[in-house]
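Scroll down for the structure; my scribbles are underneath it.
One protein chain is absent from this view; the other protein chains keep their places.
Chain IDs A, B and C follow the sequence of writing; residue 1 opens each chain.
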Amino acid sequence: MSQTIAFIGLGNMGGPMAANLVKAGFSVKVFDLVASSVETLVKQGALASASASDAAKDADVVISMLPAGKHVKSLYLADDGLIHQLAKNTLVIDCSTIDAASAQEVGKALEEQGIAFIDAPVSGGTAGATAGTLTFIVGGDAENVARAHPVLSAMGKNIFHAGETGAGQIAKICNNMLLSVLMAGTAEALQMGIDNGLDPKVLSDIMLQSSGRNWTLELYNPCPDVLENVPSSKGYQGGFMVDLMKKDLGLAVDTANKSQSTIPMGSMAQSLYKLHSLAGNGQLDFSSIFKMYSAKQD
Amino acid sequence: MSQTIAFIGLGNMGGPMAANLVKAGFSVKVFDLVASSVETLVKQGALASASASDAAKDADVVISMLPAGKHVKSLYLADDGLIHQLAKNTLVIDCSTIDAASAQEVGKALEEQGIAFIDAPVSGGTAGATAGTLTFIVGGDAENVARAHPVLSAMGKNIFHAGETGAGQIAKICNNMLLSVLMAGTAEALQMGIDNGLDPKVLSDIMLQSSGRNWTLELYNPCPDVLENVPSSKGYQGGFMVDLMKKDLGLAVDTANKSQSTIPMGSMAQSLYKLHSLAGNGQLDFSSIFKMYSAKQD
Amino acid sequence: MSQTIAFIGLGNMGGPMAANLVKAGFSVKVFDLVASSVETLVKQGALASASASDAAKDADVVISMLPAGKHVKSLYLADDGLIHQLAKNTLVIDCSTIDAASAQEVGKALEEQGIAFIDAPVSGGTAGATAGTLTFIVGGDAENVARAHPVLSAMGKNIFHAGETGAGQIAKICNNMLLSVLMAGTAEALQMGIDNGLDPKVLSDIMLQSSGRNWTLELYNPCPDVLENVPSSKGYQGGFMVDLMKKDLGLAVDTANKSQSTIPMGSMAQSLYKLHSLAGNGQLDFSSIFKMYSAKQD
Partner (left out) sequence: MSQTIAFIGLGNMGGPMAANLVKAGFSVKVFDLVASSVETLVKQGALASASASDAAKDADVVISMLPAGKHVKSLYLADDGLIHQLAKNTLVIDCSTIDAASAQEVGKALEEQGIAFIDAPVSGGTAGATAGTLTFIVGGDAENVARAHPVLSAMGKNIFHAGETGAGQIAKICNNMLLSVLMAGTAEALQMGIDNGLDPKVLSDIMLQSSGRNWTLELYNPCPDVLENVPSSKGYQGGFMVDLMKKDLGLAVDTANKSQSTIPMGSMAQSLYKLHSLAGNGQLDFSSIFKMYSAKQD
């Protein structure tokens, strides 16, 4: 584990991911615009850097975990971007969830300079980031994906290779769009059952053993008190926030718009999540969409 | 197995269901308006009846499998309906998929006469009916459900008790509404992936191991040639017809209208299945909704 | 004006409608389950009746204005219903907004007894009822519609003949479904403009002179302070309540379900109005749907 890794972006996800790299024995140089985030990592054994450029100096691998495509493009492609600094053969792993077009633009530019690039967005939330059980959905050349494997394995337990550069973003966004559809559809089926006198636990059990079975019904039931230890049974705290789902649905709609895909169910889910957020629920877990259906008028 | 069963309605589902009762050793008296359907069953060991009333005479159990609520109401509650004939303590099992209000109306009327009633709609299709592997979703008193158990077990392998009279219909319709949402959502996620260069098998594998996992993706993938032996890989032949899903979605929307439930995803799925049927696809398997998304303009 | 009219149902609409008949010189016998509603009309010159049957005795014309199909069916067709009492050739005018099937059932039964029937639902709200400027959308034989003309003219200014019995209900529900689509569509177009820096008055003016022109934009702008004297500029008070629009959309969806019509836009409007009502806005004017789009998260 003599590799040196630069880690840029130490937010709720990036912080614990970098910590797991330290634990795995990598030499990790970290940077974030928020100084206290850097300090937290230093206490865990990382090396502080004064800038992204400083962190990336002599790094074998650069990992970025940033909020949006514009931040990733700026980090790598700006006038003072890392593209002008990184040695040939450096491996860049962008773990941000961003639009595929930005991932492809960055990847193409870096590879023209001989720098290896994969897009590797994650799922699993902050709990998975901390536990080192994230899922990585990766786009890029098979060789680069193989090269990234030891690094990604230190942060997650599933690594899927979706296709060429950008394919990680596409696959993640397809999955999360489908997830939003499953969640909203499950919530309204459960509430319709309740409105007609059914017990949501009984209905959930029946649908789990029938053709309505899906990930949300099995592991993330949106109706309070059907499952233990899920956000719906804890006031919709924790989990995956409504506003993050809203962000991902924005990426999905943007993707569909560019590829001329037709997504009526995804568009409906987007409208519902936007309305739910507008009503003041942006910080709740995304299973709280159930509240939209179950609210009772005064 | 000394029980005598009257079986009314010998269509694509009812026929093989009655045959399985014969095989299990019950004495089965059958009736259908179509004489040839009766003859088919007689060859398999059933006893022909000249009318529903004739079949039900002295029966311990009456099973009906009819197209819609009006037929069920007519069979039991009409001026010459079975309600005027059945002995107290007869067990009536209606396996039709109908609106819950009709099931409740029939159940209440029969029970006021001391006749036991359960609603027991099925899932599993004609293949399940033939193989005796249907799922029954049952509404009614626990005592009656227990009493029906040996009979239902001869025709299916899963028996769920959803709640009081009518609850079987409600639970089935909630499940099938959710199923339509899963199918349409899965179809459009897969097509969006394809439109952006992903391999549908790879994308399906990734989503199956992620939060997009659902029954349709796992067992009934709507994209041709991802799974073997599913309708999408056989020209969308066989399976569960678009027009039957359209019927169930009609029941779902009717149910929601009566209970003031809000079902945006289910309504969207209904619109899509209606449009798909209007375009001439009513006889295809319901996974053919994938064709709506993947059609290419000339 | 020697005709005697029985008026059953003196709610927010029926009360002022009956009052206008009195003003026009008709002899009007009134009944309502709420005694104070009867008293109010008596002060305005109507004659009190102790029951619907009492009011209808010897009446030339019977007018009903009731909440739902079941009330209308009960009034006319119950064991003690008016059908057993009314003289041949009495003209029955049902002004209630109900499902077309109920209107047709009542109309057919009455006409088999030689009693004339038209369905004549209204639009124009309580303001129109008071001012005598309602619009009547009428179904029934042309002869009966002509006969009703002097009576309807005392309560409204527009009388449309939509077709045979029940056609008045169908046409009204088609119109109101379209109205809900216009209102929601206009609200979201205006809010999208505002979100992008446009002045809603300027945008409204432009769309009014372009292909976005519609009744809601012209006379009922949902954005506050674009038009004077509309509900949106008065805290969404008055006008046509959200819960009444929700009722009409329920009738529309029910109608479409029966006729196998496909109504994606109407279903979407229904979902939005249901969600808006669930969020506690049922008593506001229906243009308050604008608030769903414009709400800002804390």
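Operating definition for what follows: a contact is a pair of C-beta atoms (placed from the backbone, for glycine too) under 8 Å apart; a residue touches a chain by one contact, two chains touch by 3 or more.
Please read these numbers as outputs of a predicted model, since none were measured by experiment.
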Which of C:17, C:91 or C:170 contacts the chain that the document leaves out: C:170
Residue in contact with the excluded chain [from C:58, C:80, C:143 or C:205]: C:205
Of C:137, C:152, C:223 or C:249, the residue in touch with the unshown chain: C:137
Options C:56, C:82 or C:179, residue touching the unrepresented chain: C:179
Chain B residues touching the omitted chain (full complex): 275, 277-280, 282, 292-293, 295-298
Absent-chain interface as seen on chain A, which is shown: 250, 253-254, 257, 260, 262-264, 267-268, 270-271, 274-275, 278
Residues from chain C at the interface with the omitted partner, ascending: 100, 123, 135, 137, 158, 160-164, 166-167, 170-171, 174-179, 181-182, 184-186, 188-193, 195-199, 202-203, 205-207, 209-216, 220, 252, 255-256, 259-266, 268-269, 271-272, 292-293
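The working rule: only the chains that are shown with their structure count from here on.
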Residue-number overlap at the chain A/chain B interface, same or different (half cut): same
Relative orientation of copies chain A and chain C, as a Cα rotation angle in degrees, nearest 5: 180
Interchain centroid distance [CA atoms averaged], chain A/chain B, Å: 39
Whole-Å gap between the CA centroids of chain A and chain C: 50
Residues of chain B whose C-beta touches two or more other chains: 260, 262-264, 268, 271
